[in-house]
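Report on one structure; see the data block that follows.
Just one protein chain is left out here, and the rest sit where they should.
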Amino acid sequence: MKTKFIHIIFLAFIFSGMNVCLQGQDVPGPGAPGNLSASDHPWDHGEKIDLEWLLSKDDPGTVAFYSIFKSDPANPGSFLFVGNTDPGVNRFTIEKLNREETYFFKVTVMDDSGNESEPAVTLTAISPSRQWFDGRRFPLFIITLIFCGSVVYWIYHARSGRPLQIRKIAGLEAVDEAVGRATEMGRSILFIPGIQDMNEIQTIAGITVLSRVAKVAAEYDAKVEVPTSRSLVMTAARETVQASFLTAGRPESYNQDLVYYVTDEQFGYVAYVQGMMVREKPAACFYMGAFFAESLILAETGNTIGAIQVAGTAMPAQLPFFVAACDYTLIGEEFFAASAYLSGEPDQLGSLKGQDVGKVIVAAGIIIGVFLLTLGTIVGPETSLGTAFITAAEYLKSVILT
Amino acid sequence: MYEFLKDLDKRWIFLLMFLSVTIPIYIIAKTGKSFPEVPTVLSEAVFQAVEDLDEGDPVLLSFDFDPASEGELGPMATAFVRHCAEKKVKMYFMALWPVGPQMIDDAIARVIHSDFSHLVYGMDYVNMGFKPGNEGVIKVIVTDMRELYTTDDIGTSIDDIPMMKDIENVQDFELVINVSAGYAGTKEWVQYASTPYPDKIKIVAGCTGVQAPLLYPYIPNQLPGLLGAIKGAAEYEKLVVDKYGGDNPDPKYLEAKRRMGPQLVAHLLIILLIILANYIYFVERKRGVSV
Amino acid sequence: MRREALISTSLLVLGALYLTGRVFFTEHGMGKAYVRAVEVKSLETDPEISWTKYENATQRSYHEAVIKDPDQAVYQFSLSRTLGTWVAALFTLFILSFLYKDNPLYKIAESVVVGVSAAYWMVVAFWTTIVPNLLGKLSPGWIKSWAMPGLNTEAEFIYLVPLTMGVMLLWRLAPKGSWISRWPLAFIIGTTAGIRLIGFLHADFLGQIRNTIIPLVVSSPETGFSFWDSVKNIIIIIGVLSAIVYFFFSIEHKGFVGKTAKLGIWFLMITFGAAFGYTVMGRIALLAIRVEFLLNDWLWLIDPSHARVLM
Partner (left out) sequence: MKRNVPLLITALGGFILIIAYFIPATQGWGEVAAIWFDILASIAFILGGGNLLKIHLKKISDKRVGWAYSAITLAAFLITLFVGLGKVGVNPNPLYPDYGLSGHYREIGSPFWWLYEYAFKPLTATMFAMLAFYISSAAFRAFRAKNIEAILLLGTAFIILLGRTFAGVYLTAWLPDWMSGLKIENLTVFIMSVFNTAGNRAIMIGIALGIASTSLKVLLGVDRSYLGSGED
């Protein structure tokens, strides 16, 4: 204790002496930061390193900012500027580093009068290392698990035969009705699975609805025509329709030429379908999938020929047109629910219950976050309680929900 | 009136629509007069974002549209390129749509070749062309440009292009300007570029009228400025022309403003149609016709 | 019916007469296209090869060049592009004729657009995907030798996997064993499902919750309490929550839930109305550019960009 005290006295003496010596010459630099240590940033892709140092003796005081530098692997011995931190901050995360390189770092202090201190330098080289898990995505991982878990749970729940209460969706009863009417009138049914490829979930959902429509049509012995705008969708749609005819017990009525490719071009496709609709006058039109501008062309043409039209899409921009021009429209999530409803299988209905759990998470997240932020604002961010609320809300936003 | 309207053939409406677009176009082109524009906040924000750039700053322009939407987006592309050229920034063009490079070439021919012919390809502007993969492209180039872009649109190696020397990834650009007609476009740029790197990537965009409502949820944090459809283009045109146009601006820089004429008349026609439709509806309800 | 045929025939004849008159009996004519010849030299000096590139030019620049030097060859009349302008104009009219009713002219346009566009996308896929991303990865040397001389990469044999799957996909065309094509289809659907599941949960699901966490009361030390911003935030939160209630599947829309769902659907309807209003704008712009093309580039009735000197 005593020796340490003497040390300090001694150091103070030397410093004051230096001060005296330097008087009249250049103004001396601020106190250097001390003990710079570098460590790998945890749970990352292997691109970041965390730095930590002891604050300069002039902080708080005359320190304007700390400057951080990294060594330049291409040019040994020289350093590249990375960034600045405010006074009072003693840590910094360096990003965009290369896993294959080793680095040194240095930190200097700049004071209010523009003097730079001696640097604090790391003594050993370090390179960032890559972890097996991306820590930033941990909350997402948990939320995914909860969501998938609840869907799976309700599917099993339904499979075990316990009843599920699910509300009605207006557009869905219309499917059977439309197919029936087409049969009565002796006209065909047009099914359009959107204009996107198989790498779009909406197309897959549309194909699922197609399997149901084709099955009912096969039972009634009605003709279903499926022009597609993608080769892969044609392939998948053929498999589906064929299977539906088989399930309905009429494999001999399946005609693969009714599921055909037109063109990948959106407006070339719609030019064809529009002409075809006017000439063949299908009695029922289904638009189930991802749609863009062609939605209104299809729906208005269908309206002109007096067809029953049922649409389902998750393209928010096209919903207004379907809502305005079709008899029934499945809006967004309802469209995805349709395949579950139409299949009539209990385990499919279970998945809807799982989706509702997701909605509860949404509502809870929003309500908690809003509550915290509002309280924080009312109490006032200048009080410690208010700050605590706002920090909690920010944590929710920037850590859990990213 | 009611009897006439009730069974009105659709084709009369079509004809009215055609006339309400054609006549204003003809008159405006003949007289050279068009309606005034008052820029809104969002257009001002776009203008300011470009205005804040310094000479020589790198700017990425992603033209994600096709000829089908050129009517709405072409004037925006023209105005953006011109504004960038006036600010003397370095322009890097790219496209997420297969026909995007064609739109880029058109804009370059329209603005750079004719009015800024001193700009040198490879030094002041470069067309990096189209890459397939939609948002996948964005995800890759935000951290590494060269993984996908090894050559420019005409096949010159990236390493032989002087202005590519300092560009490692999208974060190195001072501003990203996106002109988009749908997927992949502004929404993907916001989701995969400015959302993960809020401090490093700043995006302003011009989009079609269909897309605009879907982008409002991202304003202003993830997307500071947005030009919505032809009106946005007309407002931005006005800002650019007011500052750089001189007294007698080239008509190509006022294309959107001109096109607001048919817009106004056609909008009024649709409003009129909605009113007439409801007139029919109320008469029918009064008479007890089941509808 | 006969009257209708008479009207449309006479309209067609009148139109044809007008066009003939405009082409042959006016000094300037219409629908002509001009080009500027630009010589392109190869960048290698030895051996020097050069060819001519034709850029679009205006009638005005052509006219001015001719006045300056009647023998100049830089600006030229282009027959192929003039023909193109006429073809494009006629196709435009053919498509629009469908609004009146389906007719042979529309059917011609329809047949052409299907054929050209199907082939167009195949060509694009070949030159932008198959060549650089499949063949170029598997055998860069070969591709470098004829298609992409600028290519300098090593072969990546992992691309044998998509190639194999592609062959399996084409197996459908074979008489036997077409079930094998379900494997690549299963791969596509599986990977799509995986990517979308996590992608949408991350970007849209979490992202939109995050964006909705806003204070009900907006106030800041600098500006104080802001009434309108608070109202805005309150409406947004009520709107999001009530619309989510509308999408609930496991509760019948009755009582309080029913009323909330009703409020939710109101919000959705306002959203749809807004989208409709915005979309109208874009659609009219599209029509305007077609009409401008007809009046400007083809009929030469208007000249908003001062591209022509009418003699």
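Note that the chains are named A, B and C in the order they appear, and that numbering of residues resets to 1 at the start of each chain.
Everything below uses one rule, namely that contacts are C-beta pairs under 8 Å (C-beta built on N, C-alpha and C of every residue); 3 or more make two chains touch, one makes a residue touch a chain.
Remember, predicted model here, so these are calculated numbers, not experimental data.
**Q** The chain left out here touches which displayed chains?
**A** Result for the missing chain's touching partners among shown chains: A, B, C.
**Q** I'm checking contacts with the chain that's been left out. Which of C:Pro184, C:Pro215 or C:Pro304 qualifies?
**A** Among C:Pro184, C:Pro215 or C:Pro304, only C:Pro184 touches the chain that is not shown.
**Q** Consider the whole complex, including the chain that is not shown, and state which of A:Met234, A:Ala283 or A:Val310 touches that chain.
**A** Among A:Met234, A:Ala283 or A:Val310, only A:Met234 touches the chain that is not shown.
**Q** Quick one: say which of B:Pro58, B:Gly133 or B:Gly245 touches the chain that got left out.
**A** B:Gly133
**Q** Specify the residue from the set C:Gln76, C:Asn133, C:Ser219 or C:Ser250 that touches the hidden chain.
**A** From the options C:Gln76, C:Asn133, C:Ser219 or C:Ser250, the contact with the absent chain belongs to C:Asn133.
**Q** For the chain left off this view, which of C:Met30, C:Val74, C:Ile198 or C:Ala307 is in contact with it?
**A** From the options C:Met30, C:Val74, C:Ile198 or C:Ala307, the contact with the absent chain belongs to C:Ile198.
**Q** Suppose we count only contacts with the excluded chain; which residues of chain A make the list?
**A** Residues of chain A in contact with the hidden chain: 44-46, 130-134, 137, 140-141, 144, 147-148, 151-152, 155, 197, 199, 201-202, 204-205, 207-208, 210-211, 230-232, 234-236, 238-240, 242-244, 246-247, 257, 260-268, 270-271, 293, 296-297, 299-300, 303, 314, 316, 319-321, 323-325, 331-333, 335-337, 339-340, 343, 345, 347-348, 351-352, 354-355, 358-359, 362.
**Q** Touching the hidden chain in the full complex, which residues of chain B are there? Just list them.
**A** On the side of chain B, residues 8, 10, 13-14, 16-18, 21, 35-38, 40-41, 67-71, 102, 105, 132-134, 136, 139-140, 153-156, 212-214, 216-217, 219, 229, 231, 260, 263-264, 266-271, 273-274, 276-278, 280-282, 291 touch the unshown chain.
Following the convention adopted for this analysis, only the chains that are shown with their structure count from here on.
**Q** For this assembly, give the contact graph shape among line, ring, star, complete and other.
**A** Contact map by chain: complete.
**Q** Compare the CA centroid of chain C with every other chain's and tell me the farthest one.
**A** Using the mean of the C-alpha atoms as each chain's centre, the farthest one from chain C is A.
**Q** Any idea whether A-B or A-C has more C-beta pairs in contact?
**A** A-C
**Q** Round to the nearest whole Å and give the separation of the Cα centres of chain B and chain C.
**A** Going by mean C-alpha positions, chain B sits 13 Å from chain C.
**Q** What's the distance between the Cα centroids of chain A and chain C, rounded to whole Å?
**A** 26
**Q** Indicate the residues of chain C shared as contacts by at least two other chains.
**A** 207, 271, 275, 279
**Q** Using the touch definition from the top, which residues of chain B touch two or more other chains?
**A** 68, 210, 213-214
**Q** Considering the complex alone, what residue numbers of chain A touch chain B?
**A** Per the touch definition, chain A meets chain B at residues 266-267, 292-293, 304, 316-317.
**Q** In the complex of these two chains, what residues of chain A are touching chain C?
**A** So the residues of chain A in touch with chain C come to 137, 140, 143-144, 147, 164-167, 198-201, 204, 232, 235-236, 239, 261-265, 267-269, 271-272, 274-275, 278-279, 316-317, 319-321, 323-324, 331-334, 337, 352-353, 355-356, 358-359, 362-363, 365-367, 369-370, 373-374, 376-378, 381-382, 393, 396-397, 401-402.
**Q** Which residues, counting only chain B, touch chain A once they are in their complex?
**A** Chain B residues touching chain A: 10, 68, 182, 210-211, 213-214.
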